[in-house]
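Dropping the structure in here first, questions after.
A protein chain is absent from this complex, but the other protein chains hold their places.
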Amino acid sequence: MSAATTAPAVTGELPRSARRQALAAFMRDRMAVVGVVVLLLAVIVTVLAPLISPYDPTEGDDDNILVPPFSPGHILGTDTQGRDMLARILFGARLAFPEAIIPVAVAGIIGLILGMIGGYYHRTVGEAVMRVLDVLFAIPMVLLAIAIAAALGSGLPTVVLSMSIVITPYIARVVSTTTAQLRSATFVEAARVSGFGDGRIFWREILPHVIPAVVVYGTTNMGAMVVFAAGFGFLGLGAQPPTPDWGAMIADGMHSLDSAPWVSTVPGIAIVIIALAFNYVGDGLRVALDPRLRTRL
Amino acid sequence: MTALLEVSGLTVRFGSPSGEVHAVEDVSFAISSGESLGIVGESGSGKTVTCMSLSWLLPSPPTRYVGGRITFKGEELRPHQEKRLRHIRGRGIGMIFQNSRLSFDPAYRMGAQIAEVLRAHLPQPWRELRPEVIQTLQSCNIADAEAVLDKYPHEVSGGVAQRVSIALALLIRPDLLVADEPTTSLDLLSQIEVLALLEKLRRETGLAMILVSHDLSVVRRIADRVVIMYAGRIVEQGPAEAIFSDPRHPYTQGLLFSALQKREGGRLFELPGTPPDLAALPSGCSFRPRCPHAFAACEEMPALLPAGPAREARCHLLDPAARRD
Amino acid sequence: MTRSVDGALTDLVHGKLSRRDFAAHAAALGLSVTAISALLRSAPAEAAASDAVFPITGPMQDGSGGTLVVGQESNWDVLDPCLGTGAVTWRTCLYQIYESLVAREMDNPSGLSDPIVPGITKSIDRSSDGKTYTFHLQDGVTFSDGTPFDAAAVMWNVERQWDQSKLGRKNAPQFDTTAAAVRSWFWNPAQMVSMTSPNPGTVVFELAKPFAPFVSGMPESGLGTMGMSSPAVWKTGGTAAIAAHPIGTGPFLFESQSPGDQLNIVKNPKYWNPAGAAKADRIIFKALTDPSTRVAALRGGDAHVIFAPPTEEIASLQREGFIVTARANPHLWYMQLNAHEPYWKDRRVRQAFFMSINRNAMAKRLMRGTALPAVSINGRTCPSWTDQAGYPEHNIKAAKQLLADAGLEKGFETTFQIPTGGSGEMDPVGMAEWIARDAAQVGIKIKLQTMEWISYLHAWAGGMTAGIGMNQQSWGMTSIYWPNLPLRTTSALNVGHQPDTRFDVLLDQANSSLDDETAIAKYRAVDALNAQEMWLLPIVNDLAPVVISPKVRNFVHSSDWWWDFKKVWVQS
Partner (left out) sequence: MLAYTAQRVLSIIPTLIGVSLVTFGLLHLVPGGPALAMLGMAASDPKAVAAVTKELGLDRSLPEQYWIWLKRAVTGNFGTSTEFHVPVTALLFPKLEHTLILTAGSLFYAVVLGLMVGITTALYHRSLYDRLAMLLTLIGASAPVFWIGLLLIYLFAIRLGWLPALGMASPLGPPTVLGVLKHLILPAFANSIISLAVIARIVRSGMMEALVQPYILAARARGLPRWRQVVVHAFRNVLPDAINITGLQVGFLFGGALFVEVVFGWPGLGYLIYSSIQARDYVTLQAAVLIVSAAFIFVNLVADLARMALDPREARS
């Protein structure tokens, strides 16, 4: 069996070649590459939505209400107000992406800071930080998000803010665990003994090792965020209508599930595709950035 | 005397990202009851895969059993006949692994694991077997046998684990014991003890044994016959004394020489170069790139040629016809 | 069953055949899948617009028995006639368990509901000065706990919610702050000064000045102001006891409940009026807040009656054999404009905005015929309702002209505050989107601001703040009283701060009228004035569609917010 492990030890390699190796490992994951392509396409389509969309997503056509998919002029059909589903899906993506990416980015930064404090000063301030995060953990995520949204009123900023608050403890936990492990690692001990300040140790020794974990965790969670944001829309806490929101579109269509199933099925499929793409990319990144997983067959 | 185990043409491969790994190529040998066979080679020479393949132990896939015939006590063993093989494994062919601590499940106490194996092979209940287990453990130089049964693998030393492992193999009374690098991961003291134990076993029970090692001195102490492997193939085999006193293959010569140097504490002599990548073997003789005697004919893979009484070696040097070129 | 493809296609176009059934037929006739989908595409979408007229009743048949399961669109709250709010609470149980001193007949398939019918009150006399009302109570009525229903019980109930501290008197021990607050819209304007009982069968109410809507206002907000509960229960454990053990005089008895989920009531075998006794053995109310869940319950046989069906599913439910009933009721979906926003100061702008809204299309297409365009601020069942109030028709051209006259031909931007849902709100978001789209045609750009219901109530009740151009509400009464609430300049419900005191004058005249005709005429004048001034925009009246299983008998769609289930029974 020993013959099968062919990858040489990576000690002492230049970071650049490590990066190249990670990229190679990522490219080997076919589904991750497909995921990246899907996301890129989706982003391009989203950016170009005003140019390529066949209709105004908020402009209904009274004479074409609930037209089924594959009809001339409305490839994905129309909704209860006669609005083109394709146009609404395209414009809906303009919400879905920020709703997935911004909370993860915000929570990533805050979680990084809190997590490093929590993991590094684990006997003093960090303990207090982790206790507070424990409280946020214990409150069911959906409830916390809904209460925040109810407190602040619906709309994109609320959704982004409450999702950020909700996932921060999760990211902070990932960071604090990694930081706590690193704290006792030889090179960090060495840096401490050499008299480097905590700031420098955070910046030079811990951060570079923590960031990959956050990136992987964050990317994997962007898929969940797309789904979670749809939940807000579903409960009517999402973007202000008539702005198309995938979750709200599902809620809109669930009343006509029998006579016009496409109205809620189509946005559901859009959510699944984007979330799936994020999940595959996240998986690919995890394998690529974790040398232990990378070398495994 | 018919062979207890006969291996012929064994060929085992794996898939890997960098190509197909030719782990074992066309290996044939035999061992008779009461005989002890040493298999020697560097890591990656295919010796471990060979002995794992005796009862088709490696899961397939990913392992590909490309060819080979294994006859054990006159019965042909075929891969994938798991039901039949299960009774051969342990009962017919016992095995001892390189790192015995890892060969025990960390989640169970040693006693439970011994009991589980015995239950799989023997009709008697654990209660009846327990005294025998204690006795066997003690005969394997485990003083506090009772206590060991209650310990988890991570709570015993490597040497004790290895001795438990041997005791366990013996308790089922196999026809053949295969020991894969039994001393490699042990400290010096344990090495000596385990070797002494194996020697004692040989002496007292006459158990047939295959001992796999990269360490010539270990093999020399125990083996009647020796097989030398390089890059998945047998390069030389024959009676132990004959091979150690007069190695015929340049690789064997290199191995012996470096071992000698080491023992005499002199300058460390290592074979130049490294073993080849099994996924991209050089054409011709696999040893050619490292061989001090390589010549034109070596661009073709030599066959195993007779090299004395009951001896063979895979080298063109033994072929007068090849030398002519 | 074979018929030609043409025939099937005709049926499809006329809505007699669903697309799925059509596809099945066509496939049976040997058409390829592509041909079927081509045909389907050529047919206009079903139920795109509807001129449907829904029946008022289900199958009528004498009989009795069965368990009726009713799927409600939201939770009921407190089972206390003084504290329960919301149409659902009243509709579901309170109206079946309790009775009001003043009752309307809401399950008469013909005729309006305003006439007050005899119930636990036999008759009512009004003095010629309009200040004294004498109620003669029905004899032999008892609460279901066996205690008698008499003048003392009536007064006890009124004193529970009538805040006498405003008259400098001490409140009764059973007085409840919340109850008084819930009914504050009635007792404060009515200005009652005394309540006396010359004998156990008579109660006399004395008012400070004439108040024309006194009697008709009593059964509003459910039978709220006059729902009679047994004083004996309160004595056992106060307000909590009433909610836990609801005891009234009604045709049904409370059996059990799991709050927010299920409520069971059973027939009252000792109902005081045998002629009006309940027909069904038991009624089970289920809170099914999700519309598709209600439909699924109906289809699965887990509910016999569902309220507020999704309008998109109505056509297919009808095809499956369910009966959809609908009926005009006091409901009005209306908007108020914020008088503090400069662009509304010009009356022509308000008119132009109203004229830009195609209420007809909204009722027909968006609501699929389950609503009517509103033509009055009075409810359709209210005696002062008229279609002659003078509200202008949808007219984009005229609207643009009015805006140009007002110097706003370029249009302007404004914000519309709406709830995401709520009691009687229909589909507020969809409707607001529709209005915004219509208004955009004349250059009025509307930004929507949606809020969850209670947050919305909070904002709404506080009055519109700067930057909010308009908001929305659903209410309306069968009593003539209602316009007092949103249009009086001093009313808290004048959330748009409309400053025109001519409304107050007309409303005062209406309330102090000594005869109904004058009162009605004055309320109509208020309506006509609003049609000119356009502070309150009547949009649509909900017909409140209900879907019933064909097993349900004697179901008559109510002409009010609340329902009377005593004549309904279920065929097993």
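Which chain is which? They are A, B and C, in the order written, and residues in each are numbered from 1.
Everything that follows uses one rule, which is that a residue touches a chain if its C-beta (ideal position, glycine included) is under 8 Å from a C-beta of that chain, and two chains touch if they have at least 3 such contacts.
No experiment lies behind these values; they were computed from the predicted model shown.
Peer 1: Determine which of the presented chains are touched by the chain that is not presented, and list them.
Peer 2: Missing chain, whole complex, touching shown chains: A, B, C.
Peer 1: One chain is left out of this view; which of C:106, C:182 or C:247 touches it in the full complex?
Peer 2: Checking each option in C:106, C:182 or C:247, the one touching the absent chain turns out to be C:182.
Peer 1: I'm checking contacts with the chain that's been left out. Which of C:273, C:289 or C:489 qualifies?
Peer 2: Missing-chain contact among the listed residues: C:289.
Peer 1: Using the definition of touch stated at the top, determine which of B:105, B:241 or B:319 touches the missing chain.
Peer 2: B:105
Peer 1: Which chain C residues would touch the chain omitted from the figure, given the whole complex?
Peer 2: Missing-chain contacts on chain C: residues 67, 69, 75, 77-80, 83, 85-86, 177-178, 180-185, 188, 221, 239-240, 243-244, 258-262, 284, 286-290, 292-293, 296-297, 299-300, 302-303, 423, 452-461, 475, 485, 491-493, 495.
Peer 1: Which parts of chain A are in contact with the chain that was left out?
Peer 2: 131-132, 134-136, 138-144, 146-148, 150-152, 223, 226-227, 230-231, 234, 247, 250, 254, 257-258, 261, 264-265, 268, 271-272, 275-276, 279-280
Peer 1: Considering the whole complex rather than only what is displayed, give the residues of chain B touching the chain that is not shown.
Peer 2: 52, 55, 57-59, 82, 86-91, 94-95, 97, 99, 102-108, 116-117, 120-121, 152, 154-155, 168-169, 172
In this text, only the chains that are shown with their structure count from here on.
Peer 1: Point out which chain occupies the most central position, where each centre is the mean of Cα atoms.
Peer 2: Smallest offset from the overall C-alpha mean is found for A.
Peer 1: Can you name the chain that lies farthest from chain B, using the mean of each chain's Cα atoms as its centre?
Peer 2: Following the centroid criterion, the farthest chain would be C.
Peer 1: Distance from the CA centroid of chain A to that of chain C, rounded to the nearest Å?
Peer 2: 44
Peer 1: Can you compute the centre-to-centre distance for chain B and chain C, using the mean CA position of each chain? Integer Å is fine.
Peer 2: Using C-alpha averages as centres, the distance is 89 Å.
Peer 1: Please report how many Å separate the Cα centroid of chain A from that of chain B, as a whole number.
Peer 2: 51
Peer 1: Contact residues on chain A for chain C in the complex?
Peer 2: 58-60, 62-68, 70-72, 78, 80-82, 150, 153-154, 236-237, 240-242, 252, 254-260
Peer 1: Show me the residue ranges of chain C that touch chain A in the complex, using the header's touch definition.
Peer 2: Residue list for chain C touching chain A: 18-19, 37, 40-41, 45-49, 290-292, 295, 310-313, 315-316, 361, 365-366, 420-421, 429-430, 432-434, 436-437, 447-452, 455.
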